[in-house]
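A protein chain is absent from this complex, but the other protein chains hold their places.
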């Protein structure tokens, strides 16, 4: 099909080389945790494996997809062979494992790690695309929260951002520290670590002490 | 307004020439069926003609729009003079015809045809844009299901993918066969026919025998 325009092959990976490899791994781990939370919502509503896969994908990649569309980046998972497979794999993991494995707080803690890491990653990617600090901060919040918002809208549940405990606030703290730190030209490694940790800590405190 | 950048005129039709004309017709027919299902949801809630038009448009073009945004294609209906008119026309058809015409299973069967055809079309378009097989399969499911998901979210109804009968599974079967068949370089005409027919057959069985 020679009429199909060739894809700009350098774009999808344009940002990645500038970020350390650990962020690439954190990225995939964060996607997996979000995908699992989506599959679990479908499992609790006694849906089929295919519907669990659908929820795993929209929850796992929803926030990053909205971010990439808004900043004009190629959507990160579409030209990638692994991200979609990881989401489908998490749905299968959820399907074949006993439900009680996921009943406790383990998933909520993993989600807290993903939230902080994802907000930092989203802010950093937006800044790397030349977005000014305030919109970049919003991109960080979108990356962290919108997958869960889409999951809850489609499932017809009250949205995660309306629940009493702090959720969007933790993503906002991580994204704000990350955006401000990079605007002040502080060392990037420290900015990423401190802001992701702060977001995780606030979310962890909200889970532990029901902060509202 | 010379400051407005000229549109890349070759892009919107870049894929179309490579697909047989019958797919172009199936495409418009599928859009019409989905648009009608959107208009009917609004009609049953005793909404005005304008709100029926709004639902016809978001349901008819929703899935394909999300697919095109994700794969980086120009959104198929935006530069087209007919697709939007077909959606608005279906809302008018729904408005001027007696409701009992649409009460039976006729619409559901038409929707089943559209679902299979649309899942195949979405997968094929994604593959034509160089998307790997697994994300292309997901694009097929998105093309078939997301219009209905948006319709149900906006209407505040339980989402079609949460209902007991198989729906997303039929789209997934068609998209998976289509993606696998093209990855294995089987003859395209056969792959398209068999996968669309398989998706329709599964959905038809789900309607007929309430498969869950």
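A and B label the chains in the order they appear, each numbered from 1.
Everything below uses one rule, namely that a contact is a pair of C-beta atoms (placed from the backbone, for glycine too) under 8 Å apart; a residue touches a chain by one contact, two chains touch by 3 or more.
As the structure is a computational prediction, the values presented were derived from the model and not from experiment.
Out of B:77, B:118, B:167 or B:192, point to the residue that touches the absent chain in the complete complex.
Touches the omitted chain: B:77.
Taking the entire complex into account, which one of A:83, A:117 or A:153 touches the absent chain?
Of the listed residues, the one touching the omitted chain is A:153.
With the full complex in mind, choose from A:88, A:145, A:177 or A:196 the residue touching the hidden chain.
The missing chain is touched by A:145.
Give the residue, chosen from A:70, A:92, A:180 or A:204, that touches the chain omitted from the document.
From the options A:70, A:92, A:180 or A:204, the contact with the absent chain belongs to A:70.
Determine which one of A:78, A:94, A:166 or A:191 touches the chain that has been left out.
Residue touching the chain left out of view: A:166.
In the complete complex, which positions of subunit B touch the hidden chain?
1, 3-7, 45, 47-48, 50-51, 53-54, 57, 65, 69, 74-75, 77-81, 84-85, 88, 153-156
Of the residues in subunit A, which ones touch the absent chain?
Spelled out for subunit A, the touching residues are 10-11, 14-15, 17-18, 69-72, 128-132, 134-135, 138-139, 141, 145, 149, 153, 158-159, 161-162, 166, 168-169, 172, 212.
The rule is simple: only the chains that are shown with their structure count from here on.
Averaging only over C-alpha atoms, locate the centres of subunit A and subunit B and give their separation in whole Å.
Inter-chain centre distance comes to 28 Å.
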